[in-house]
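Showing chain A:
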Amino acid sequence: MFYAGIFSFLALLLIASAWYAIRQKDLLYGVIATGVVSLILSVMFLLLQAPDVALTEAAIGIALTTIAFVITIRNTERYENDKVESGFQNKTKEE
Partner candidate 1 sequence: MCSFDYQTIMSISIYGSSVVLMLLGLYAVLVKKNLIKIVIGLSIVDSGLHLLFVAVGYLHNGTAPIFSPEAVDKVNQMVDPVPQALVLTAIVIGFATTAVALSLVIRLYKHHKTARIDQIKSLKW
Partner candidate 2 sequence: MSITPVHYIAVPLAAAFLIPILSKFHKETARIIPGLVFSYFLVISFVLMRQVSNTGIISETIAGWRAPWGINLVFGYFSGFFATLMSVIGFLTWLYSYRFKLVDSKPAMSYYILLMMLVTGSIGIVITGDIFNMFVFLEIVAISAFSLTSFYPGRDGAEAAFKYLLIASFSSFLILLAVLLLYTQTGTLNIAELSTKVHLIPQSLKLTILVMFVVGLGIESELFPLNGWAPDAYSQAPAPVGAVFAGVVVKGGIYATMRVMFTMFDINEMGQILLILGLITTIIAEVAAIKQTQVKRMLAYSSIGQMGVVMMAIGIGTEDAVFAALFMMFNHAIIKGLLFFSTGFLLHNSLTKTIAEMKGVAKKFPVLSFMFALGSFAIVGLPPFSGFWSKLYFLMAAADAKLFSMIALVLAVSIVEIVYYFRVVGVMYYHQPDESLPTKQPGLNAYFVMGFLAALIIGVGVYPDLITNFLHAAAYELTHKTEYVQTVLTQFVR
């Protein structure tokens, strides 16, 4: 029963952070929430007796994927904006 409690807690946390990652307008926070999803997933893999997968998810999912996203955000823009005009403003500012 103890495990069941842990798993339901982790599942809720997982869904909550995935929801946050999708809703958040600040993409940097969204990406970090994706990293948290990977972190929880890695713990779950460990508890599901899959240490190999847990290690892979930890190294690739948490570290490398998150960093790749962060680099991309640094090269593009940080905020997800709903206004249609913003892109053009950006363009005129650059040139």
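Selection rule: all candidates are chains of the complex that A comes from, given by their letters.
Points worth noting:
Convention: a residue touches a chain if its C-beta (ideal position, glycine included) is under 8 Å from a C-beta of that chain, and two chains touch if they have at least 3 such contacts; residues count from 1.
These numbers come from a predicted model, not from an experiment.
Which member of 1 or 2 touches chain A in this complex comes down to candidate 1. Interface residues of chain A, counted against candidate 1 in their complex, comprise 1, 3-4, 7-8, 10-12, 14-15, 18-19, 21-22, 27, 30-31, 34, 37-38, 41, 44-45, 48-53, 56-57, 60-61, 64-65, 68-69, 71-73, 75-77, 80-82, 84, 86-87, 90-91, 94.
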